[in-house]
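Working notes, structure below.
As you look at this complex, bear in mind that one protein chain is not there, while each of the others sits in place.
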Amino acid sequence: MIINLENSEIKVLDKGFVRLVDCMPRLIPSGSEKLRCDYAIAEAARVSYGGETKSEQENIRLVRYLLKNKHTSPFEMVKFKFHLKLPIFVQRQLIRHRTANVNEISGRYTQLNDEFYEPAVLRAQSKSNKQGSSSEPIEMTDELIEYYDKYMKTNDEIYKLYNTLVENGVAKELARICLPQNIYTELYWCMDLHNLLHFLDLRKSPHAQYEIREYANALETLIGDVCPITVAAYREYFVDSVTFSKKELKLVKSYMNNTESHIGMFPTKREENEFIEKMKLL
Amino acid sequence: MIINLENSEIKVLDKGFVRLVDCMPRLIPSGSEKLRCDYAIAEAARVSYGGETKSEQENIRLVRYLLKNKHTSPFEMVKFKFHLKLPIFVQRQLIRHRTANVNEISGRYTQLNDEFYEPAVLRAQSKSNKQGSSSEPIEMTDELIEYYDKYMKTNDEIYKLYNTLVENGVAKELARICLPQNIYTELYWCMDLHNLLHFLDLRKSPHAQYEIREYANALETLIGDVCPITVAAYREYFVDSVTFSKKELKLVKSYMNNTESHIGMFPTKREENEFIEKMKLL
Amino acid sequence: MIINLENSEIKVLDKGFVRLVDCMPRLIPSGSEKLRCDYAIAEAARVSYGGETKSEQENIRLVRYLLKNKHTSPFEMVKFKFHLKLPIFVQRQLIRHRTANVNEISGRYTQLNDEFYEPAVLRAQSKSNKQGSSSEPIEMTDELIEYYDKYMKTNDEIYKLYNTLVENGVAKELARICLPQNIYTELYWCMDLHNLLHFLDLRKSPHAQYEIREYANALETLIGDVCPITVAAYREYFVDSVTFSKKELKLVKSYMNNTESHIGMFPTKREENEFIEKMKLL
Partner (left out) sequence: MIINLENSEIKVLDKGFVRLVDCMPRLIPSGSEKLRCDYAIAEAARVSYGGETKSEQENIRLVRYLLKNKHTSPFEMVKFKFHLKLPIFVQRQLIRHRTANVNEISGRYTQLNDEFYEPAVLRAQSKSNKQGSSSEPIEMTDELIEYYDKYMKTNDEIYKLYNTLVENGVAKELARICLPQNIYTELYWCMDLHNLLHFLDLRKSPHAQYEIREYANALETLIGDVCPITVAAYREYFVDSVTFSKKELKLVKSYMNNTESHIGMFPTKREENEFIEKMKLL
């Protein structure tokens, strides 16, 4: 079976996209239709165990076992190559993940297109912490609407000046320097499955910025289609899992009997609140 | 001896800098004053050879031998931590080097300062190739001066709007998205000596953009002070070296007798020109 | 304050050791005596926050916060260089951690010493799983004692033959190929704090082989001395923490009321047992 990637493009934000260009493995032996690319994980792991090819059901169980127990190396054997179109401020977060291979459009070689990300709603600064992560949409007063419109209009003004400078012979690498960070760029981005799951951990987190979370969601959907066993197990064992520290563990039982028993047990109010949030999940 | 880093700051571009914050080793045993941090290279290499501590002169010879013969692993044992202030479009090139450890100022947490890189001269687009690399300063017609001034003024306008949005409660992570790529950012950047030399290879090249070359030059100066033997050997054996391909090698002798002997021997005009440039160095 | 590393050597197994040769930072500013190398973590993180230098107490809180919330990049700014003496079969596990820089004694250049690891007790193959991990010491029958003695004596026979081959002019790189994997080797091993904590996660695990666990313990002791805040927080938040999957979370409450309520809820007996083990910790 050949993995078909013809419709593997997901639109993201107002003008962006994520497309799965290629993957390894691309050819799946018959009898592994449920595993799809997950097949290569079982295949690599069987080398470690000196084992023979097994039934599809046994391979599924093996993949789930490996993921749960953090035997990560077989998951590095599955490779993805994506084509992304994304604003530069999102690219700057994406590129921090150093295990990827990247080819990005170069503003030194090529004149960039006049496509800018324009948020549909403005998010307010979070009040609960200084950490800049947003929460609710902000109330759009007339004043704010005016400022926002002006702000977005500067994209076009700047792009015109950029264009004029290029037309007048200024080096593209220099003309581009005032282009704003919400201009769209494109890149090929190659990642293995293990490191992509780690990427999703960090970038699907509610602490991550909304815009990169949208890209992370699209990436998860695309790999969920070609690695169904791994992604389901990842959701089950990790995404919705909760970790209790040693101190928290000790308090679980007493908290169930008395929801005030934990008071004063944590060094900071933040840690106390985190504990209470976890207890709500039980 | 303690490596003194008090005056290890070099100004770069109009408002940037590179500062060597720390290095490993920081304490140098007496008798290795000429080696300084290069001492750690010889020390690590002696493990491979199962060898004893040697005289300073022998260690210098060893470091030079290791560098010339591309025994790279001992050079990974020397670490540098830099503090850089640089425009975002330069940071975007710097960050492509994945062996560094990075902590950058976060526009999600912190309101960015209104400092923008303003080039002293405008470089023209190169005509010899499409590669965008620049060459000579462009002739500044009145028209071009006007456009350029306007372009630079947009920095201030945009910054004011950014500031207003933040004051009106818009999340900083969102307010910042239109800030131009010539705004200055700051980061801590940790790199080992081997990978830093590779960085210099690529970023001191005449094909690299002028602005990152300035940072590469500053970095080379700073490490030249703490790793004098390595950096001198690197300049001698690599920076000004020339590599001849098999085909070129065969043509050297005949070219010396007849400077037209190479005509038609290369698949492209570009390769032919590269050969002629190399022959001028003989 | 200069970090003193004079007595930073710990004996491991019968003939091995771990020694902390150097670290970055090595000089600690006054007022950060409690933080020691942890100081560099707070310093790097303050770049991200655009923040000022703070009190020692605030820096300690910051380091703990960063660790708990997996803000890992500042922990990459602390570097360690170790000297290890270890058997080759342990080195083969150590070297799998690819973020380290390594210089190892070379059997091509140097004649190896006749030092072999001889386990004090023989561990039995685990019966609960096929995974080879050991458990209790095996009962030493006379027969087994005899086999074991013979096995250990082969080390000396082989070493003598190796020595003879080298003396007769055989290339060292070839003469060494029959040397057993319990022969001791030495290496310099450079690692950052973040990746070292990840190494400890994997190699202090009860699933790791006893011999590498001994090296992991020694490494943890050594960095605990120079990074006291990080290592204490790491123990508190991670080493003794427990993670519940989504399914497990749902079962915690019912299990407390009825310890048979989970039966049939897990796809494998292994997962069921893991759940019960976690519940015992509450």
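Chains: A, B and C, in written order; residue numbering restarts at 1 for each.
Criterion: a contact is a pair of C-beta atoms (placed from the backbone, for glycine too) under 8 Å apart; a residue touches a chain by one contact, two chains touch by 3 or more.
In this text, all values refer to a predicted model and were calculated from it rather than measured experimentally.
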Inset, instruction - Could you tell me which of A:S106, A:N163 or A:S205 touches the chain that is not displayed? - result: A:S106
Inset, instruction - Please give every residue of chain C in contact with the chain that is not shown. - result: 87-89, 92, 95-96, 98-99, 102, 106-110, 117, 119, 122-126, 130-134, 138, 141, 143-144, 147-148, 150-152, 154-155, 157-158, 161-162, 164-166, 168-174, 176-182, 209
Inset, instruction - Write the list of chain B residues that the hidden chain touches. - result: 61, 64-65, 68-70, 202, 207, 236-249, 252-253, 256, 267-268, 270-271, 281-282
Inset, instruction - For chain A, enumerate the residues touching the unshown chain of the complex. - result: 2, 22-27, 40, 43-45, 47-50, 73-74, 76-77, 79, 81, 83, 101-106, 109-111, 186-188, 190, 192
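Quick note on the criterion: only the chains that are shown with their structure count from here on.
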Inset, instruction - Compare the two sides of the chain B and chain C interface and say whether they are made mostly of the same residue numbers, over half shared, or of different ones. - result: same
Inset, instruction - Quote the value, from 0 to 180 degrees and to the nearest 5, of the angle by which the CA atoms of chain A must be rotated to coincide with those of chain C. - result: 180
Legend entry - Separation of mean Cα positions, chain C and chain B [Å, integer]: 36
Legend entry - For chain B, residues contacting two or more additional chains: 102, 106, 109-110
